[in-house]
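Every protein chain except one is present and positioned as in the full complex.
Take a look at chain A:
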Amino acid sequence: MTVFKMTAAQVARKVIENQSLFILDVRNKDAFEDWKIEGHSFDYLNIPYFDLLDGVDEIIPKLPADKDVLVVCAKEGSSLMVAEMISDAGRDVFYLEGGMKSWSSYLEPIKVGDLTDGGEIYQFVRLGKGCLSYMVVSEGEAAIIDAVRFKDVFTNFAKEKNVEIKHVFDTHLHADHISGGRHIAKATGATYYLPPKDAEEVVFDYTPLEDDLTVKVGTSQIEVGALYSPGHTIGSTSFIVDSKYLLTGDILFIDSIGRPDLAGLAEDWVGDLRETLYHRYRELAEDLIVLPAHFMNIEELNEEGTVAKRLGDLVAENHGLNIESEEEFRHTVTDNLPPQPNAYELIRQVNMGKITPDNDEQTEMEIGPNRCAVR
C-alpha cells in the first residue's frame, strides 16, 4: 500500500479541529515521555525504530484500520523507514515531514478578534512548543509581541496583510525559546523594545520598554500600552491592546502562573510576582481578554485554536490567582517547580546576543516541552 507525507500544518489542523489520529512515535522512550504531539483525540503507540529493524509484523495488529496512522520520529528518516515497512505489510500510512523538528517549529496564525476601526489581532500558535506570539495590525501598520525565532513567518504574514511592521516588543528576556524580535526589527526597520531591567547584559541596541509607554498602530490610533509587571523576570512587562486585550507574557497563563526562577532568582522575585498577580492585575478591567505568551497543554486551547480567556474568569478559576496565604504562595512558586526548560541558560545567552548558534543548534536548544509555568 502507500506511504503518504503529512506536514506539520496538516497535523496542526487535526489538533485544532479535534480530529482523530493514531500516532506511532518511533523515537526512544525517554524522548516520547518527555515530549510528544498532543491532540484532543489522538491515540499513541511508542516503539523505538531500532526495535523495528527486523520487521513490523508485531505492531501491525496494533494499528487501527479506521484511523489515519502517522509515524513520527525526531527528524524524519526513521519514520520514513518504518512507514515503508508498514506499507510493505499492506497498510496505508503517513509519516511526518521533518519529524518533531518541524513540529516544534510550526506556527499557526489564528485571528483572535477585531479591534477598533478595522484593526485585527492575531495569535501565532506554536503547538509543538506551547509558544504564543502576537501581531496587531491596523491601517497598513503592525506591531509584534513576543515573536519566536522564525522571522519569515511574521514578515511574510505582514506582506500578506499588506502592513508594515513598525514596533517589535519582547515582554521579557525569554528563557525557554529564542526570540525573533530583534531580527524582525532589523529586517524591517521597526523599533525593537526590551524591558531595560531584563536587558542589562544584552550586547545589541534596543529601545527601553518602560512602564506606561504607549505606541499607536495605524492612523486610527489603536493603542498598545505597556504595564510593568515583574515576577517571572524583574523586567517582565504586560501590554494592553485597544483597551480590550491584556498580553501577560510569562506572568499569567490560562491554567497556571509564571515561575520566578528561570533567571536564578526565585526567592527575590516571589514578592514581585505576588504583587503583579494579586494587586496590579486586579486593578484592571475584568473584561480584558488575557493573551499569554505560552500554553502548557492543549486543554487550554479554545474551539478555534486560540489561547485566550477573560481576566475575570481567570481570577475566579486559575488556582495561581487564588492562593490566599502569602506563605503558601511562596511555597508553591519556589518549592514545587517543574524541571527547568531544555538549555534555558544557553537560550538566555542567545537572547542577550552573547552567542550566535546556527539554525540546527537553535533547534536542538528548543527541543522539548514548555516549562515556564507553575500550576
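Here is the rule we go by: a contact is a pair of C-beta atoms (placed from the backbone, for glycine too) under 8 Å apart; a residue touches a chain by one contact, two chains touch by 3 or more; residues count from 1.
Here is the rule we go by: contacts and distances are computed from a predicted model.
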Hidden subunit of the complex - UniProt protein name among "Rhodanese-related sulfurtransferase", "Helicase-associated domain-containing protein", "Phenylacetate-CoA oxygenase subunit PaaI" or "Ubiquinone biosynthesis protein UbiU": "Rhodanese-related sulfurtransferase"
Hidden partner chain, touching residue among A:8, A:24, A:59 or A:74: A:74
Residue among A:48, A:98, A:119 or A:231 that touches the chain left out of view: A:48
Touching residues on chain A - with respect to the absent chain: 28-31, 48-51, 53, 73-75, 77-78, 81, 364
